[in-house]
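Just one protein chain is left out here, and the rest sit where they should.
For clarity, chains are labelled A and B in written order, and residue numbers in each chain start from 1.
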Amino acid sequence: MLGICYYPEHWPESMWAQDAAEMYGLGIRYVRIAEFAWSRLEPSPGQYRFDWLDRAISTLADAGLKVVMCTPTATPPKWLIDLYPSILPVDIKTGHSRGFGSRRHYDFSSPDYFREAMRISTVLAERYGEHPAVVGWQTDNELACHDTTHSGSEAALTAFRAWCQQHYSDIDALNSAWGNVFWSMEYRHFGEIELPILAVTETNPAHQLAYRRFSSDQVVHFHDEMVRIIRAHAPGRFVTHNFIPMVDTQTDNYALAKPLDFASFDNYPLGRSDLFFAKRGAAMFKPYMRTGHPDFSSYYFDQTRGLTGKHFWIMEQQPGPVNWAKHNPRPEPGMVRLWSWVSFAHGADVVSYFRWRQAPFAQEQMHAGLKRIDNSKAAAWPEIEQLVREMALCPDLLEQQVKATVAMVSTTENQWVCEIERQGDSFNQQEVEFAWYSALRQLGVDVDFVSPEQDLTGYKLVLVPCMPVVRPEFVKRCQDSGALLVFGPRTGSKTTEFQLVPQLAPGLLQALVPVKVLSVETIRPDCAEPLFIGQKQYQSQCWREELEVPQSCQVLAHYHDGLPAAAQHQRAVYVATVSCDDFLKALFADLLKQACVETVVLPHDVRLARRGGLTFLFNYSAKPSKVAAPANAQWLLGSATLDGYGVAIYR
Amino acid sequence: MLGICYYPEHWPESMWAQDAAEMYGLGIRYVRIAEFAWSRLEPSPGQYRFDWLDRAISTLADAGLKVVMCTPTATPPKWLIDLYPSILPVDIKTGHSRGFGSRRHYDFSSPDYFREAMRISTVLAERYGEHPAVVGWQTDNELACHDTTHSGSEAALTAFRAWCQQHYSDIDALNSAWGNVFWSMEYRHFGEIELPILAVTETNPAHQLAYRRFSSDQVVHFHDEMVRIIRAHAPGRFVTHNFIPMVDTQTDNYALAKPLDFASFDNYPLGRSDLFFAKRGAAMFKPYMRTGHPDFSSYYFDQTRGLTGKHFWIMEQQPGPVNWAKHNPRPEPGMVRLWSWVSFAHGADVVSYFRWRQAPFAQEQMHAGLKRIDNSKAAAWPEIEQLVREMALCPDLLEQQVKATVAMVSTTENQWVCEIERQGDSFNQQEVEFAWYSALRQLGVDVDFVSPEQDLTGYKLVLVPCMPVVRPEFVKRCQDSGALLVFGPRTGSKTTEFQLVPQLAPGLLQALVPVKVLSVETIRPDCAEPLFIGQKQYQSQCWREELEVPQSCQVLAHYHDGLPAAAQHQRAVYVATVSCDDFLKALFADLLKQACVETVVLPHDVRLARRGGLTFLFNYSAKPSKVAAPANAQWLLGSATLDGYGVAIYR
Partner (left out) sequence: MLGICYYPEHWPESMWAQDAAEMYGLGIRYVRIAEFAWSRLEPSPGQYRFDWLDRAISTLADAGLKVVMCTPTATPPKWLIDLYPSILPVDIKTGHSRGFGSRRHYDFSSPDYFREAMRISTVLAERYGEHPAVVGWQTDNELACHDTTHSGSEAALTAFRAWCQQHYSDIDALNSAWGNVFWSMEYRHFGEIELPILAVTETNPAHQLAYRRFSSDQVVHFHDEMVRIIRAHAPGRFVTHNFIPMVDTQTDNYALAKPLDFASFDNYPLGRSDLFFAKRGAAMFKPYMRTGHPDFSSYYFDQTRGLTGKHFWIMEQQPGPVNWAKHNPRPEPGMVRLWSWVSFAHGADVVSYFRWRQAPFAQEQMHAGLKRIDNSKAAAWPEIEQLVREMALCPDLLEQQVKATVAMVSTTENQWVCEIERQGDSFNQQEVEFAWYSALRQLGVDVDFVSPEQDLTGYKLVLVPCMPVVRPEFVKRCQDSGALLVFGPRTGSKTTEFQLVPQLAPGLLQALVPVKVLSVETIRPDCAEPLFIGQKQYQSQCWREELEVPQSCQVLAHYHDGLPAAAQHQRAVYVATVSCDDFLKALFADLLKQACVETVVLPHDVRLARRGGLTFLFNYSAKPSKVAAPANAQWLLGSATLDGYGVAIYR
């Protein structure tokens, strides 16, 4: 199914009906509205204006469209800020208040904002909760975007002290857990605790981790209450939230998604690619500047699906150039169609485009829409027409379930650990995880992202690229899974309170693979060194651990000095270094074979994904490409010879 | 004529008479004084000390020198700041007060400073306005230098709210003009308006543009009043201001120059080159590191002349290494003479050197003067002696008028639009404009910079490199001009209120060249792509617009994918991309021919300029160069064979 993001308040009411008719005509069935409309819904304190929204919804419903309603809490109006200035968040890098004039100018710890946000949510839920045209709700918008999870406000300090009291009860327990003795950082009572910001030099990493957990809890608490309010007034309607990339929320995304019916994702492959690959040279970047890296969108799709273990929505899909990256190229012709198909292949139930018509004013006027500001049809329009025709060829698409046999384990908590303690400037947990994911995808393997609290039974291969904090229950789940297990650098190295594990890394995982990390070094990115599997040479880079490997283990790879770089014990593998991509591809090919997971030889820039009985092929290159498909493949779309930027589907 | 910047207060009074005699002996006729002398003129509140200045002026006058007096308002003394601390400006990037201890520590919106600055200006104008030795006045010094146009102070906020009220009258009109509905940014009354700074993420570009216009108006208002005061007390004296590069004032430079008799420019080719070309590699930079780029000084000269449409002064001319760029090379031997001649060729009436003698103390002690601190003659001295001898060979020099047939249209307003909305980090309006200018200059063409509010009649070719905001009157002027017109990327794309034009870019200009910009993309600087004129290949880079070109237009260039990159309709051309320099040179060569503007084949690093009947040749290279001059050329200086760093003049 397809959807659209629409802002009736941006356009003359006289245009609404034709817009709605054209949406329906294009094949769109869902319309998301009202996410930034607080100043129109409550122009002055307590003075509500619902008439225009009532009419907008009616107009859409009359055209056969279903409405996804939003709480407008991402943009509190000026009068609210002036009434309660402490709503504004405080920048943790400077200690300055972050002012009104854009969006997300609120502090999750502000009691005033919590009350007011829930008030407007309640008012809207009461009015539209049972509206027949409103089939679901989106909470807020892109929670945590623009680095708004953390605040250095007085409100945050007060709440953090209370959080610490609740979590540690006793100040001596906190001092001991954090190792505050180290630099006489000991507190005598909870009221002495500071936020771990703006100190002379780096603060205690355990203090920082507690602050990140607290900040995440504040977001989740805010969001939980909002979902509770919607559910109380909107029976039978779904509730979702449109996530930004998981790495940017600074929140426990599993916890955030917990009360939702399903998760949604805002997918901007080109903008995100520009930022993610900013340090990479043109040789790597340029081939994908108008397509996105072949594994980049699906990386986020598989993560989003993993949040609830269910299919998901693309709530916002890039339809052309955007405005917010450092450079904003146009998608290659066909990419909007291709990206949409990739979404469906990885488990989307709805792809909703952002936005209907490009806005002629304000911050995003250079962000493309399906229609241009002169109301002409933009480049994405015929691609969506084509997509709708093609979707009709796969009538059972949405009934198909994605079901991977390879799982990747990842949590925000461990991202925090790696961010707080880089140890080497070139170590980036996200890049390591993406490299592992991409190596698997190049081998034609489908991947689930799972939480360490999730049952692992049924997976043949479980990979944990970088997870310093490992709990006993997770070790148990690994053991019980029967899967072949692969642990990457840093995994198992830290306690839950950001201390080194007493038995040396990988700590509790030594029950599975009894190696010991004797020391860790980090290396300048331009000083990589050889890494070997047998005689074949690859590169070790950035992060290298010195391993003690007992006789019972088999050494899978070694460093330039002959010392072990990866080792296997029975069904568990430990990889002790960050490496080049080719190393991962070679290593994983072997391990997938061990795990009896089928791999597929794919042409460069072609990717394969399976949703139930359907297999999808995607060509990210302008050049046609020939794929070796099964002889009995029943082609629903295309063929084994993929066009440039082509899509093919077979059963 | 030649001038000098002199600070009698820096030297023992016993040195003044000999300094004055030597100035006169060297050929200097104008002396600028008193620009930073407030603490000596009013050491304590209301206690004036004019005796020393009276004596200094007398000494200079006795030696035959004419005095240019300054208002000392760029450096308010400490006691004034302590009396009125709110004089200090506030940094818009941090919200911090910018303190005393250097210069320009005042807020254009401070009512206290406005009053005090006009008081000291009045006092000086009353005392020296009719002094026979004082022939003219310089207002303040380098207004806006050190990013002082914008302030985030309470005073600025108060004044901005009043400015908004005056300009929009009605708050709904403002909300609508800015599109404040976009993120619930709507205001209920003018007192709710904030400065567009220090927000969570980017603020509304229309809000930013209004703030820039307001800030510019504050500078102009301050300056207008100062000029008014001087004129009231100094009948018959000229009033000028020494501009920094136009791009750095953040002020409407045409408006600022309006009350002046003529504009002046402070010319530091090496310091400015070091900053402007900082990102360029040594291959491009090194040949010019001691000469400045051959088009770099004249670019500013032509702009300065354009401010009032009259000849101008160089109020400060670099005489050797300066102290304030990131790297400060020494000029090649002969460059001080060459730069001086370039100034005259482009319309200077006076070239005044900064400064007489290098200061041994304070911030600029590493800034060269004509004399060293041991009172010996520095490297520039003999070059100026030579210049004086050479000027005698062109007795009618100052009677000659610069008269170009090619015009370039540019405004600060459009610089603001491009700065506020980069869209691509590598898009720099100034670099685009400079590239267009340089291409013309390499073809031996003289260029006028003109305001879009100026009559264009008489020009054969009018170029508008990048002017998003186009008003109907300008389109009319273009039509009436009869000139061949060339519009660059972004031109015509925005309304006056920073909205996209409803008919798509180039908006109103479609009356001249009926193309449509369907989409815009920006590209990493290392990902340039081919661009073609016919079969000849160039480079498209950074900024690319997708053009719809009707049959009535001729396509002049196309992209790598065959789509049009430049198109002509009758007498108007639209160029849709930023390009390499060679593309511009090739395109402009064709268009100049169409426009019947004569081009000249010049050796690399040689430039030609015309002032009335005089033609000047300049060689920016160390190697001699042979120019094809007319057979009947009457050589006033040099010959068709230019020495290294040589100058030649013929009639």
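Please note the rule applied: contacts are C-beta pairs under 8 Å (C-beta built on N, C-alpha and C of every residue); 3 or more make two chains touch, one makes a residue touch a chain.
The model shown is predicted, which means the values in this text are computed figures rather than measured ones.
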Selected residue (touches chain absent from view) among A:Pro72, A:Pro89 or A:Pro196: A:Pro196
Contact residue for the chain not shown (choose from A:Gln138, A:Ser153, A:Asn204 or A:Ser352): A:Asn204
Hidden partner chain, touching residue among A:Tyr187, A:Phe238, A:Trp324 or A:Phe532: A:Tyr187
Residue of B:Asn175, B:Thr201 or B:Asn328 in touch with the missing chain, whole complex considered: B:Asn328
Residues belonging to subunit A that touch the chain removed from view: 94-95, 178-188, 192, 194, 196-207, 421, 423-426, 497-500, 502-504, 518-524, 526-527, 544, 546
Residues belonging to subunit B that touch the chain removed from view: 9-10, 36-40, 43-44, 72, 75-79, 82, 89, 94, 96-105, 146, 148, 274, 281-282, 285-286, 289, 320-321, 323, 326-330, 358-366, 368, 372-374, 376, 378-379
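We take it that only the chains that are shown with their structure count from here on.
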Length of the line joining the C-alpha centres of subunit A and subunit B, rounded to whole Å: 47
